[in-house]
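Let me give you the structure first, and then I'll get to my questions.
Every protein chain but one is kept in place in this view of the complex.
The block that comes next holds subunit A.
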Amino acid sequence: MSYSVTEPSRRQKWVAGILVIGYALITILPLVWIIATSFKSPSDAIAYPPKTFFTPTVEGYVNVFTTRTRLSPDQLQAVGEPTTWYDKLVRKDGLVISGPSRFAERFTNSVIIGFGSTVLCIVLGTVAAYAFSRFKVPLKDDLLFFILSTRMMPPIAVAIPIFLMFRSLGLSDTHAGMILLYTAVNLSLSVWLLKGFIDEIPVEYEEAALIDGYTRFQAFYKVVLPQAATGIASTAIFCLIFAWNEYAFAVLLTSGNAQTAPPFIPTIIGVSGQDWPAVAAGATLFLVPVMVFTILLRKHLLRGITFGAVRK
C-alpha cells in the first residue's frame, strides 16, 4: 500500500538513497572496525597506517576466554609440546594457557540480568499498561506522569543513594539487585509504550470475549496479548538494549559476583599489555545476543516504531 500523494522524482530518490547509504556507512564503520580488529594480531591492530588487509587470526578470541602465563624456555621444555590448536597459537609467543578467563562468567551474568529484567519489565509493564488503558484508575493522568517523571533525570544521577540502599539491603553485587534496578529504570518506558499499543486494540475484542463466556483475565490473556505481540516485542527490544549495554551502574554496583560484560571487557586490556584484539573479540561476542534478538523481532520492531501512525 502506498501512502504518498505524489511519487518522488528520480532525483529525490537518488538523493534520499545516497543519504541513507551514507548514514548507514557511518553507523556501521565502528562495528566493522571492531569486528576487523578482533581478527587481527596484536601488532596488526596497532599498526600505523592501519591495515585494511591482514592475515586473520583468532588469537583475540582465544585470549578473551583464557589467562596466559609467560614461561622461560626451560619451563616451556618441561610443559611439553602444545596439544590443542589454541595451545599452539599462544605458544608462538612463548606463552601457555594457565586457565579460563572470567569472560564467560561475565557474559552469562549479562544474559541473566539483561533478559531477566526485560522479562520482568514486560510482565509488569503489560499488566500496568492494560489497567491504565482499560480501567478507570483514580488519578490516572497524574500516575502516568509520575511514572514518566522517573525518566526526567539521568538514572545515574541517583547512583549514590542507590549504592547506599543496595549496600544496606544486601543487593550490591547480586543478580537480583541488578535485575531490579534495570527493571525500575525501564519500567516507565515499558508502561508508556505498551499503553500506546494496547490503546490501539479496539475494546470490542475483549467485550466479544466477555460475551462469549470468558472472564476478564481470560479475555486479556487470550485476546489482548496476542494482538499486543508487536508492541511487546518492540518494547522488549528497547528494554533489553538498555539493560544489556548499561555500564555506569554495573561498574558501581557489581564486582566479583554479578559483574556484567560491559565493565569487564575494558579490564581485558591490562592482562598482558594492550591486547586490543582480545578487547575487540569480547565486544564482538557481546554484540551477538542483542543482534540475534533484534533480527528475530525485526519485523515487529519496524512496525512498533511507527505505532500510532498507521491504522491497521
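Assume a contact is a pair of C-beta atoms (placed from the backbone, for glycine too) under 8 Å apart; a residue touches a chain by one contact, two chains touch by 3 or more; residues count from 1.
We adopt the following convention: contacts and distances are computed from a predicted model.
Candidate names were "3-isopropylmalate dehydratase small subunit", "Carbohydrate ABC transporter ATP-binding protein (CUT1 family)", "Cell division protein FtsW" or "Aldehyde dehydrogenase", and the UniProt protein name of the unshown chain is "Carbohydrate ABC transporter ATP-binding protein (CUT1 family)". Note on the undisplayed chain: of the listed residues A:V111, A:A184 or A:L210, the one touching it is A:L210.
Residue A:P226 is the one among A:P8, A:G170 or A:P226 that touches the chain missing from this view. Within the complete assembly, residues 202, 204-205, 207-215, 218, 223, 226-227 of subunit A touch the chain that is not shown.
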